[in-house]
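First up is the structure itself, then whatever we jot down about it.
One chain of protein is taken out of this complex; the other chains stay put.
Take a look at chain A:
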Amino acid sequence: MDVGVLIVAMLLIPLIGAIVIWFLPENFGLVSTIHALLAVVELVLTLNVVSFVIDGSIYFTLHKYLILDPIAGVFLTLIAIVGFLVNMYAINYMKWDIQKNELNLKEVKLYYGLMHLFIFTMMLSVVSNNIAIMWAAVEATTLSSVFMVAIYKNKRAVESGWKYIIICSVGLAFALYGTVLMYGAGYNAIGDSENPMFWSNLMASANLLNPDALKVVFIFVLIGFGTKAGLAPMHTWLPDVHSEGPSPTSAILSAVLLKCAIAAILRYYSIIGHSSVGFGYVETLFLVVGLLSIFIAALFIIRQRDIKRMFAYHSVEHVGIIAVGFGVGGPLGVFAALFHTMAHSLSKALAFCASGNIIKIYGTRDMEKMGGLVKINPLVTTLFAVAIFSLIGIPLLAVFVSEFLIIKAGIFTSEYLQIVLFIIGLAIIFIAVLAHFNEVAFGNVRGEVKTKKVETSANLPLIILAILIFTFGVYKIDSWYLLLSNAVKIILG
């Protein structure tokens, strides 16, 4: 089948699916089945689409409005794999929430529908060739996920929902100025004959663009999409939003959504790098916000008692690590940063889903009221351990690979001071998180244990995530490495 048709189908299926779910009767079994079927179709179709660009090919469709290149391929892979597993986990989570009377069937239906709408907006943001549509799609990711965060009926949910929409909309408004200025600079340089709103055209004529304008553009874009990505100091919404929603929301927001914002910045990173401004400028800015994010996150992780807030600050740390990767730059740095998007996605999705299971066991998010998990449920403890150990960069697990490559890249480019700071930041978090893990897994049970059992079906997607974390940590998966190196080629030229 024609690739263009497949790309459009990949976008339309979650969108139509969301509408179909909206009109279904309020029957948990039926709605969940349709939801699961959709998730499977999205996974297969998206991975099929990605397979076309592993070799470095680039496709356009809908009059060049959509682009499928290895960069989009990397982020589509995240959406496909992590989105699918989180969607599968969500079914059990929703069942628990119905049992606890926290959600009713109508809300669950809304939740599933929004989930697919959200996947549509994320996919659109990574395959948009038109930079204004890309902006609109990123804004739409916020709008479609607000009620996935604020779905519970309590004060905290409303507060987090409000913070989310306000802070992200303000941030993105700055990105809109960046987008418009980029168009202006493009129009001045290449005129109307080649549409200067298309990323591919801007890339092709990057060296003609006005360097001063580009410098301003990147600052706007970094503030704007950086807010959405959770980079410090624009991260303030993130801990509230990622901790208040249901665990599947936390997982998909943290694991996939932040990366879509990174993908948007990356499009600008490559244009500006190819222009007369060069990569030095964008790399410096990335390094500054990256290191700042890691240290701010470290500060908050040390004194965190709430398990989900701890993982939320972890997201700030890890987007910081991705930023440091792009900041170190060069083929190895960019490769490592892209690898880290996947490594962090898998680990963080597992972390949030596992904490969902842990919260079910203890009935609280407060880590000081947990303890002795290893005796209560060894399987959940193991999954939790894999997530935590991967997040702090223990060898044989996925995150270690990218962190190691970033350090190696930094040494190649002689950025010693930055790398030393990077390692110090990671070391602080390493110690803090191990202490928290110790608290939860071992020792005496300090609070109430609501239930010891967690259904196999709720653990199954997590087991797959854990296996994937090992696989990415140990094996060199050829097609993934090829896709990444082709993406690096496009970004760096």
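By definition in this document, a residue touches a chain if its C-beta (ideal position, glycine included) is under 8 Å from a C-beta of that chain, and two chains touch if they have at least 3 such contacts; residues count from 1.
The criterion applied here is as follows: contacts and distances are computed from a predicted model.
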"2-hydroxy-acid oxidase", "N-acetylglucosamine transport system permease protein", "Hydrogenase 4 membrane subunit" or "Nitrite reductase" - which is the UniProt name of the missing chain: "Hydrogenase 4 membrane subunit"
Contact with the hidden chain (one of A:Gly184, A:Pro211, A:Pro331 or A:Gly447): A:Gly184
Identified contact with the non-displayed chain, of A:Leu24, A:Ile58 or A:Leu143: A:Leu143
Residue among A:Ile58, A:Ala132 or A:Ile190 that touches the chain left out of view: A:Ala132
Of A:Glu42, A:Asp69 or A:Glu244, the one touching the omitted chain in the full complex: A:Glu244
Absent chain, residues of chain A that touch it: 130, 132-133, 135-136, 139-140, 143, 146-147, 150, 153-156, 158-163, 165-166, 169-170, 173, 176-177, 180-181, 183-185, 187-188, 192, 195, 197, 210, 212-213, 216, 239-240, 243-244, 300, 303-304, 309
